[in-house]
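Next up is a structure, given as structure tokens.
Only one protein chain is missing from this complex, and each of the others stays in its spot.
Right after this comes chain A.
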Amino acid sequence: MRNCPSFSRLTTHRTVHSPRTRLCLCRRRLISSSPSTHATAAAPNTESTASALEPPPAGGHLPSIASSALLKNTREQALKTPGILWADAELDEARGTSSLSSTTAGRETRKMNTYQAIRDALSIALSTDDSAIVFGEDVAFGGVFRCTLGLAEEYGRERVFNTPLTEQGVVGFGIGYASMGSKLGDSTLGGRGMGGTAIAEVQFADYIWPAFDQLLNEASKFRYRSGGRFNVGGLTVRCPTMAVGHGGLYHSQSPEGFFMGAGGLKVVIPRSPLQAKGLLLSSIRDPNPVVFMEPKILYRSAVEQVPISDYTLPLGHGEILTTGSDLTVVTYGTSVYRCEQAIHLLTHPPEGSGIEKTVKAALGDWRRNTGKSASSSPSIELIDLRTILPYDLPLILRSLSKTHRLLIVHEGPTTGGVGMQIAGEVVSGLSLTSSSSITREGSPSGEEENLAQMRKEAFLGLEAPVKVIGGWDTPGVALQYEKFYIPDEVRILDGLVELLAY
């Protein structure tokens, strides 16, 4: 056994309790063979021993995230998160009472990374809903990414359990369980007429395909095909997604594009710990089946202050992270941070570099074309889509009618992807003449919005083609080529300057 490389690696992981050591116990072994990418942070003279003792983390590193202004570093920032809905405030409202619960006073936050925030959300779901069960491959011991750590001990093996290695089985089982919710006699759920709460884990989004039939032909159609008599609204399928630095073809995929035609299903991708907790609790409680994809590189890299109480964030609504007037960037998941960094590069290109030259030239064109003063610099509106299906087109159109330029960024393949879908939607103008009024909880001042009018304004106002920066249409993320597959900061920067100079 001593000579078995995988065994010694596991031993190393279990015996060396370094905070930087991560669990690599996933069944399709996710261990990088390329120390150079990740060992650069370590001192050069310790590199050989350090990499032997501490292989790169399964969750990977994301360098730009440490400096991100998008993460909430203080309690005050965290509590002021837009759209946050405190569960106790909701209860107060239902009871017609008012208390301090609707304010932020007395609320606490704790520093969490993404897997801890997800674990926190799962724990709240389990403690507030007796019908809730959490299950999947390797879930009982804590999960290969630690998202279910300690839950089996806390809530018992009846509610937090391992399943055999069958994704179609895991999701099918969840559908069956969720379909029974209204009959469980649980007043907290039965009264809402939604299913039992089944929180399934598919170990990697790359392995969701055996369950695609269950998700597309069963979960998404369950309510529709039964004339509303049955539903699986209680189903949430969690899966780690996106690239991680060393995941190769089968630990890096972003399959959300394949779900775009699955009406009846929701797809949600959070960008940070605070967002993950609120959006996961919303997904679990939403009366529709949800596929919740967690960018795995953020499990450890993203750390922020997260409120410890029970709260949700709205599904179906994107969020404007930075407001701007000259270009709209729409993205989600890991790419949010790369976009943030690219926008920073636009105003702070490395001095004396070729990049600085490119940016200066492009901004010169932009100023000439738009009649801006020599000192002005473009302001970019950054939108995190958060819910991928159904996505927040009204928010994008509102932004676009102000900025007139649109860039969409994601890791998943470009053809048939979310970016092309949105780009197509922006220029297709479904109802050219009819007035499609929509009222949404999240629309400004809650008034009716005329979608056709918004489409028209956005389309006629376009100053440049819509640009999509996605992964290439290769059959996956090739291991040693990842740097050139993933839309990184410089590709996004290039998209920004191209659009501005157009």
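For this structure, a couple of remarks:
What we mean here is this: a contact is a pair of C-beta atoms (placed from the backbone, for glycine too) under 8 Å apart; a residue touches a chain by one contact, two chains touch by 3 or more; residues count from 1.
The definition used in the following text is that contacts and distances are computed from a predicted model.
You can't see one chain of this complex, but its UniProt record names it "2-oxoisovalerate dehydrogenase subunit alpha", from the set "E2 ubiquitin-conjugating enzyme", "Signal peptidase subunit 3", "Origin recognition complex, subunit 5-like protein" or "2-oxoisovalerate dehydrogenase subunit alpha". Only one of the listed residues, A:I84, A:M180 or A:V490, touches the absent chain: A:M180.
Considering A:G142, A:G172, A:G324 or A:P378, the position touching the chain not shown turns out to be A:G172 (whole complex). Among A:G142, A:G247 or A:G264, the one in contact with the hidden chain is A:G264. The missing chain lies against chain A, touching residues 131, 133, 158, 161, 163-164, 166, 168-169, 171-185, 194, 196, 198, 210, 213-214, 217-218, 221-231, 233, 263-264, 266, 286-288, 316, 390, 393-394, 430-431, 433-434, 436, 438, 440-441, 451.
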